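Scroll down for the structure; my scribbles are underneath it.
Note that one protein chain of the assembly has been removed; the remaining protein chains are unaltered in position.
Up next, chain A:
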Amino acid sequence: MTEPATEFPPPKILTLSPAHKPILITQGAEGRLYKTPSPFQPDQFCALKYRPPKPYRHPILDARLTKARISSEAKVLDRCYREGVPVPAVLAKDAAAGWMMIEWIEGEPVRVGINKWLGERPEDDAVVDHSQEDETPLIDLMKRIGVAVGALHRTGVVHGDLTTSNMMLRPWADDRLPNGHGDKAEKAKAVAGDVVVIDFGLAMQSQSDEDRAVDLYVLERAFASTHPRAERLFHHILDSYRGAFKKAPGVLHKLEDVRMRGRKRSMLG
């Protein structure tokens, strides 16, 4: 993700209360994410996802797309939230104005947690003897990821962009945190927390094994490129996915096909 080249004006909704300055969290191709005090509970934060108008697009087309995308993302989030999938709740939206306000999820992305666990180790995986190490906390996190994705798919939603950056680790209360001190406990704390799936900008409602398998394939590829040293543990995600979702066997069978062909399409002329 690149830093914005210029300072963007925030959406109008965030300029109504001059006391609070919204913080721009990310600026992607799609839109921007702000952190701002909740208008409903001023002692809490919320996230505001804003899709600004695109200057290159015909204004009628731009308005149509922005409205449809905010509506559909909010609808998918609502559906997941209702069914108990761990996602941020939708608090308010104005699809025509291009924004929705959602629950602020505390904590760090799963990517950061896993990288903290892996720490600064030699790049060459072969020289590290994993048998000496208790990897239970990391494996437990992998299992929680599989359960979250299983719950998502059970709801009839495919995410479209599953990566460890699009999952948050919402911290547990202190009494659930691993005990002890020292390096080992610190490492375990890095991968503690509930997995919350975020950024449904490319999500759609689908029940097909193919779409679900592609969702898993995207996660597998992203995982391998982001955490090559933990790639050998990826199967734990699929194992717990199988346990969490009744239709998983069909999806995992399809995943074999998707792996074989990749995203590749043979090019004609």
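Here is the rule we use: a contact is a pair of C-beta atoms (placed from the backbone, for glycine too) under 8 Å apart; a residue touches a chain by one contact, two chains touch by 3 or more; residues count from 1.
Convention: contacts and distances are computed from a predicted model.
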Matching the hidden chain's UniProt record against "RBR-type E3 ubiquitin transferase", "S-formylglutathione hydrolase", "N(6)-L-threonylcarbamoyladenine synthase" or "DNA replication complex GINS protein PSF2" returns "N(6)-L-threonylcarbamoyladenine synthase"
Of A:Leu24, A:Leu65 or A:Ile139, which one is in contact with the hidden chain?
A:Leu65
Specify the residue from the set A:Gly28, A:Pro42, A:Gly84 or A:Gly250 that touches the hidden chain.
A:Gly28
Who touches the missing chain here, A:Lys35, A:Arg57 or A:Arg232?
A:Arg57
Full-complex touch with the removed chain, picking from A:Pro22, A:Pro86 or A:Gly160, is A:Gly160
For review purposes, identify every residue of chain A that touches the missing chain, sorted by number.
1-2, 4-6, 28-30, 54-58, 60-61, 64-65, 160-161, 202, 264-269
